[in-house]
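One structure, as structure tokens, below. Some questions next.
A protein chain is absent from this complex, but the other protein chains hold their places.
The first chain written gets the first letter, and so on, giving A and B; residue counts start at 1 in each chain.
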Amino acid sequence: MTESIPTDSAQAEDSTEPLLTVEGLRTKFATDAGSLVAVDGVDFTVEKGETVCIVGESGSGKTVATESITGLIDQPPGMIEGKIRFNGHSLTSMTESELRSVRGNEITHIFQNPQEAMNHCYTVGWQIVEAIKIHDEDVTDAEAKARAVDMLDRVGIDNASSRFTDYPHEFSGGQKQRIMIAMALVTDPDLLIADEPTTALDVTVQGQILQLLNDLQDEFEMGILLVTHDLGVVAQIADRIVVMYAGKVMERGSVFDIFDTPSHPYTQQLLDCLPGRGSAVGGIPGKLPDPTNHPDGCRFAPRCAHAVDACKTGSQPEEITIEGDHSVSCVYYTAGYDRSVVEPPSSESTGKKTEVEYSDD
Amino acid sequence: MTEPLLSVRDLQKHYPIKKGWLNRQVGAARAVDGISFDIQEGETLGIVGESGCGKSTAATSIVRLEEPTAGEVIFNGSGRGGASRNADGTHPNDVTRFDRRELKRFRRDVQMIFQDPSSSFDPRMPIGDTVAEMLIVHGMNDKHRRRAIVEDLLERVGLSGSDYDRYPHEFSGGQKQRIALARALVLNPSLIVADEPVSALDVSVKAEILGLIRDLQAEFDLSLLFISHDMSVIREICDRVAVMYLGEIVEIGDTETVFADPQHPYTEALLSAIPVPDPRSRTEQIELTGTVPSPTNPPSGCRFHTRCHRVIQPDGTDIDQESWRGLLNLRDSIAADEVDIEQIRELAQASEPEVTVETQIRSEFGIASLADSVLDSAVTEAIEQLAADRQAVAAETLAEVVWTPCEKREPPETTHSDGHVSRCLLYEHDQPETVAADD
Partner (left out) sequence: MATERPDRFDQIDWDEIAGSTGRELSVNLKLMLLTGTPVVLLGLYDHFVVGAREATFERLGEDLGLASQFEAIGLTFDPSSLDILFVFTLFLFLWFVLLPLYQNPRMTRYYWKEFKRNRPAVVSLLWLGLIFIGGVIGPFFISMPEQNLIAAYQPPVFGSVDQVHVSQCMGSIENGRCHGTWEYPLGTNRGGEDVFAAVVHGMTVTMQIAFITTTIVAAIGITFGTVSAYAGGWADEIMMRFTDIILSFPTLLFFLLILYIYGAGLGMFILVFAAFGWGGTARYVRSKALSVSEEEFVKATRISGAGTYRIVRRHIVPNTASSVITQLTLIIPGFLLAEAQLAYLGIGDTAVPTWGQLISSGRNAIDFAPWIVLVPGTVLFFTILAFNFLGDALLDALNPKAESEAGGE
């Protein structure tokens, strides 16, 4: 498999390079109403064994951003610009067939709706075996089967060996999502891209799926790039968070940075929507800007309570590093402004901080 | 205590299952199987449960979108209050007995909001007309007055009057749910039944809509029956909550009480599933294993016993709870002939290093070895029988020694405090001696 991928020899060996690096990603679509810029210059990285969450409302461009990584966007009408490096290779310079082999093997996807992602004419066992065989051509039937059952067992399908020959419709929604995860993991990927994997599921099942992803990550040492609108999900699983709004990154940082000291007005409001935090009723007034015609200045300005004139001209404020890798794109953090206006009230953040450091085992 | 606005008594909705040429009825799916609760004026009651537990069917049966199979739905709102039972025991306000005219009157008093904003509007009708249609149906022929009312209402739910002529596809999901609220409100009902009104929405939009519902409720003194699978939403909006499992209410009480002190393992499991928006408390949630039963053939005794993580061990048995659950799962799987021994054998041989069939099965069910020797040898024997292709014998072997009180006896209703009732054998003895009889 690897032979077919052009190797950037100088950097392939460089162990300090992250698993996935996305730089200046810009994805646009040609539409009747003009060019729609869904993702407008976004950078992020995913390290081995790390979970990065991209958070945003629907329409923020988060799904397009992840689908651009493996070229799942139809081109045209889509158009992807920017640098995407994965495992030392540049994904942007690959041909479609090379990309396809990366997509099924080293980077795998799971989607929101397991219903639609499965072939209902074949047994789930057959589908997983198929995935294994595509990945590894020398495998014998018996081995492939054993691996498939083992995988089903590991993703928590009870009585896996007997259910191997069941058809998708014989499983519940949560079980289907588990099977999708099994299918995504049989090829032992380095990166798993999960797009709203729990949104279509009952709350009871949501937590279990997240738990499962967490456990499997420890076991397989893969990177996870999770896309969701639900910060509650993020708190359960993320190591680092990228908050997106209208195609731009608003804030990024570790999960503790974001939850303890949310520094961007948008992040603060998103957090306030969460039940069990903030008021949970009220939401964010206003709506996302028209993606074919983004406002000047800060994209969030039309809905931001703190917006000043400077927010409405020029382009999105530069990302300012607050501390470590916590950075935020808001004018109040640039020179000449009083950042305490938009900083989270410190009493709350200290109140939340506990002596005991959370240890991620 | 004042008369409740709505009181549901022993409501049932069974769907007949028909087979064969002559459409003979061979059974019934008991989607709702005898639920009772009250809603007071201005109160919000939540019904929570997993998909398939019958909560939506309960909603549609109460408003008579579907005809309930049995039971009473007594609606005392809008000047119907104070009625007493007829001589034959029926109630004049029983919705299930309303005739056409009474039902039409009832439609003005109870309205509904649906889950899916994308399908709850006629794609070919301007949304203003959709809302105004409610008025036409009830006889308001004055076109200009209809328009004025609807425009005013659209403004109250946070849209603008000029949206009247726009079509559903021009609105976002959150805006559509606002319009749905307008449609539910336009006849000025006293009760609104909301079936998962926010579960298809983004978190931020969800919060907006919940806020709006709450404001409107206060302004127009509405009662609400709020159906959701999401405990965290229930906590935000409901005064009381009823937890439904497989067609039955297993626990009901004040939201705060139920959240603070759940008296049923299923409620515990639901509560543990609420994501905590705090990265420091990544709690382990309770995982329910075992088979999800079908409403056509509900389990005996406590309906939750096939999945309950706290399922009771009989006197004399004392093994760790997880193995106990695994053991019951194994028993149920063998009894249902779901263990495919051929597959397992093949698999056991293929695995690295090769293992016996028994080890394979034991590991799949999480019962590597059991502290109780009687049970352990029963497992060994059952697996041997199974390997010899004698599934019935294997099932019997296990059934003899593995049983739980939970499947023998239906748990009675236990009152824990005023209005807090649950049905679980574990909590049966908690019954306070006397419940303070306050009026």
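Criterion: contacts are C-beta pairs under 8 Å (C-beta built on N, C-alpha and C of every residue); 3 or more make two chains touch, one makes a residue touch a chain.
Given the structure is predicted, the values throughout are model-derived calculations rather than measurements.
Chemist: Among B:26, B:136, B:218 or B:368, choose the residue that contacts the chain missing from this document, as touch is defined above.
Modeler: Reading the full complex, the residue touching the unseen chain is B:136.
Chemist: Please pick, from B:48, B:159, B:185 or B:328, the residue that touches the omitted chain in the full complex.
Modeler: B:185
Chemist: So one chain is hidden, and I want to know which residue out of B:37, B:75 or B:121 touches that hidden chain in the complete assembly.
Modeler: Counting the whole complex, the residue in contact with the absent chain is B:121.
Chemist: Who touches the missing chain here, B:111, B:228 or B:343?
Modeler: B:111
Chemist: Suppose we count only contacts with the excluded chain; which residues of subunit B make the list?
Modeler: The missing chain touches subunit B at positions 60, 63, 65, 103-105, 107-108, 111-112, 114-116, 118-126, 130, 133-134, 136-141, 145, 148-149, 152-153, 165-170, 172-173, 180, 183, 185-188, 220.
Criterion: only the chains that are shown with their structure count from here on.
Chemist: Could you work out how far the Cα centre of subunit A sits from that of subunit B, in whole Å?
Modeler: Result: the chain centres lie 32 Å from each other.
Chemist: If we count contacts the way the header does, which residues on subunit A are in touch with subunit B in the complex?
Modeler: Within the complex, subunit A touches subunit B at residues 57-58, 142-143, 145-146, 149-150, 153, 156, 158-165, 172-173, 202-208, 210-211, 229-233, 235-236, 238, 255-256, 259, 269-277, 279-285, 287, 352, 354, 356, 358.
Chemist: Looking at the complex, which residues from subunit B come into contact with subunit A?
Modeler: Touch list, subunit B to subunit A: 50-51, 172, 202-211, 214, 229-233, 235-237, 269-270, 272-280, 282, 284-285, 287-292, 329, 333, 338-340, 343-344, 346-347, 349-351, 360, 364-365.
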